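Pasting in a structure now, in structure tokens, and then I'll have a few things to ask.
Up next, chain A:
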Amino acid sequence: MSEVRCLNCLKRFTVHSQVKEASCPHCKTKYRISWPTPNQAKVRGLA
Partner candidate 1 sequence: MWNRKIAIVDLSAKTVTAKPIPREIRKKYLGGRGLNMYLLYNHLQPNVDPLGPENLLLVGSGLLAGIPCLGSGRCDIAAKSPLTGAVGDSNIGGFFAPELRLAGYDHVAITGKADSPSYLLLKDGAIEIKDASHLWGKDTFDTQEALRRDEHDEKLVSLVIGVAGENLVRYANVRTGMKNAAGRTGMGCVMGSKNLKAIAARGTTPIEFADPDNLLRYCREMNEMITSTRWAKAQSRWGTMIIYSNTNTTGLIRTRNFQLNRLVDGEDLEPENIDRYSIGTSGCFGCAVHCRHRYVLKEGPYAPLYGEGPEYTSLGAFGTMLDCRKMETILVANHLVNKYGLDTLETGGLIAWAMELYEKGLINEESTDGLQLKWGNEDVVFDLIRKIAYREGFGDTLADGFKPAIAKVGTDSEYYAIHVKGMSNLHSDERPTPSFALGIATSTRGADHLRSRPAIDMYGLPENMLKEIYGGSVATDYSSYDGKSRMVWWQERLYAVTDALGVCKFQTVFCAVHAPKWREFSTLINLATGMTITEDELMRVGERIYTLERLFNLREGFSRQDDSLPDRYFTEPTPIGLPVAKGKKIDREKFDAMLTEYYDLHGWNLQGVPKSETLKDLNLSKEPSKLF
Partner candidate 2 sequence: MQRILVVDPERCTGCRLCEAACSLFKEKKCAPEHARVQVTKWENQGIYIPIVCQQCETPICEVVCPMHAIKRDSNTNAIVIDENTCVGCRLCAQFCPIGGISIDENASRLIKCDLCSGDPVCVEFCQPEALKHIEPLKLGTMKKRTAAEKYSEYLRKTLDTH
């Protein structure tokens, strides 16, 4: 589990461990996700 900040609405949302894609529950923007550390996610790009 980790959090990322949505680049569109700037709200944080939770992403599950090691997922490769996630959508912002607030504004629905869909992202590809990568993991600089096993416990920290970041946005990689748009899905």
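Basically, a contact is a pair of C-beta atoms (placed from the backbone, for glycine too) under 8 Å apart; a residue touches a chain by one contact, two chains touch by 3 or more; residues count from 1.
Inclusion criterion for the candidates: all candidates are chains of the complex that A comes from, given by their letters.
Just so it is clear, the structure is predicted and the values come from calculations on it, not from any experiment.
**Student:** Every candidate listed belongs to the same complex as chain A; state which one touches it: 1 or 2.
**Tutor:** Touching partner of chain A: 1.
**Student:** Which bits of chain A are touching candidate 1 when the two form their complex?
**Tutor:** Touch list, chain A to candidate 1: 5, 7-11, 29, 31, 34, 36-37, 40, 42-46.
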